[in-house]
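Down below is the structure, laid out as structure tokens.
Then we have subunit A:
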Amino acid sequence: MAGVPLAWYLILSAILFALGIAGFLFRRNLITMFMSIELMLNAVNLSFVAFSYKFGRVDGQIFTFFVMVVAAAEAAVGLAIILAVFRTRKTLAVDEIDSLKY
Partner candidate 1 sequence: MMEQLWLIPALPLAGFVVNGVLGRRVSKAVVHTVAIGTVALSFLWVLKTLSALMPLETAHVERYGTWIASGSLEFALEFAVDRLTAVMLLVVTGVGLVIHIYSVGYMAHEGGYYRFFAFLNLFMFFMLTLVLANNFLLLFVGWEGVGLCSYLLIGFYFLRRSATTAGNKAFIVNRIGDFGFSLAMFLMVVTFGSLDFAKVFPAVEKMPVEAAAGVVTAICLLLFVGATGKSAQIPLYVWLPDAMEGPTPVSALIHAATMVTAGVYMIARSWPLFTHAPLAMDVVATIGLLTALVAATIGMTQFDIKKVFAYSTVSQLGYMILGVGVGAFGAGIFHLVTHAFFKALLFLGSGSVIHALSGEQDLRKMGGLRKHTPITFVTLVCAGVAIAGVPPFSGFFSKDEILLAAHHHHPWMYWIGALTAGITAFYVFRAIFLCFFGEYRGEGRPHESPPSMTIPLIVLAALSLGGGFLPVPHFLDPVFPAMEGQHESALVFVSVALGLAGIGVAAWFYVLRPGLADRVAASLGGLYRLVYNKYFVDEIYWAAVVRPVVGGSRTLLWRVMDAGVIDGIVNGIGGRARDAGRLVRLLQSGNIRSYATWVLLGSVFAIIGMGLAGGLR
Partner candidate 2 sequence: MNLLDLILLLPAAGFLAVLLLPRRNPGAARGVALAVSLAVFVLSLALAAPVWKDGSTMQFVTDADWIESPAIRYHVGVDGLGIWLVLLATLLTPVCVLVSWRHIDRRVKEFYAFLLLLEVGLIGVFVALDLFLFYVFWEVSLVPMYFLIGIWGHERRIYAAVKFFLYTMAGSVLMLACIIYLYNRTGTFDYTSLLAMINAGDLILSRPEQLLLFLGFFIAFAIKVPLFPLHTWLPDAHVEAPTAGSIMLASVMLKMGTYGLVRFALPMFPTAAREFAWWIVILAIIGIIYGALVAMVQPNMKKLVAYSSVSHLGFVVLGIFTFTQAGLDGAVYQMLNHGISTGALFLLVGYLYERRHSLEIADFGGVATAAPNLSTVFMITMLASIGLPMLNNFVGEFLVLVGSAQVDFRWTVFAAIGVILSACYMLWLYQRVFFGETPEKVREKVYDLRPREWAAAIPLVALMVWMGTVTKTFLPPVSARNAEILRQTTVNAEFLVEAPPGARGAAAEAVEVADAR
């Protein structure tokens, strides 16, 4: 029975991850960047699940589970921080938020 090569899953994961990076690099909006991070996390999750399939073990999925949980927590805190930043700086453009420098 012909199936999908495993490598395709992984390459899809890599492509999504690269898209995430691209979003992080080229978007200048804090929230979009944050979403790009989520995208990267999802790309990694896909790898985990794919490997879980490859080795026939559930551990990869457990990891995915943890990543989701942490991502949820992160999203909560991160968005709260974005809120706080917006309240003080009145902007979401990261290039304007650069006071932590030399």
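A word on the picks: all candidates are chains of the complex that A comes from, given by their letters.
Rule of thumb we're sticking to: a contact is a pair of C-beta atoms (placed from the backbone, for glycine too) under 8 Å apart; a residue touches a chain by one contact, two chains touch by 3 or more; residues count from 1.
Bear in mind that the values here come from a model prediction, so they are computed numbers and not experimental data.
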Candidate number, among 1 or 2, whose chain touches subunit A in this complex: 1
Of all residues in subunit A, those that touch candidate 1 in their complex: 21, 24-25, 28, 33, 94-95, 97-102
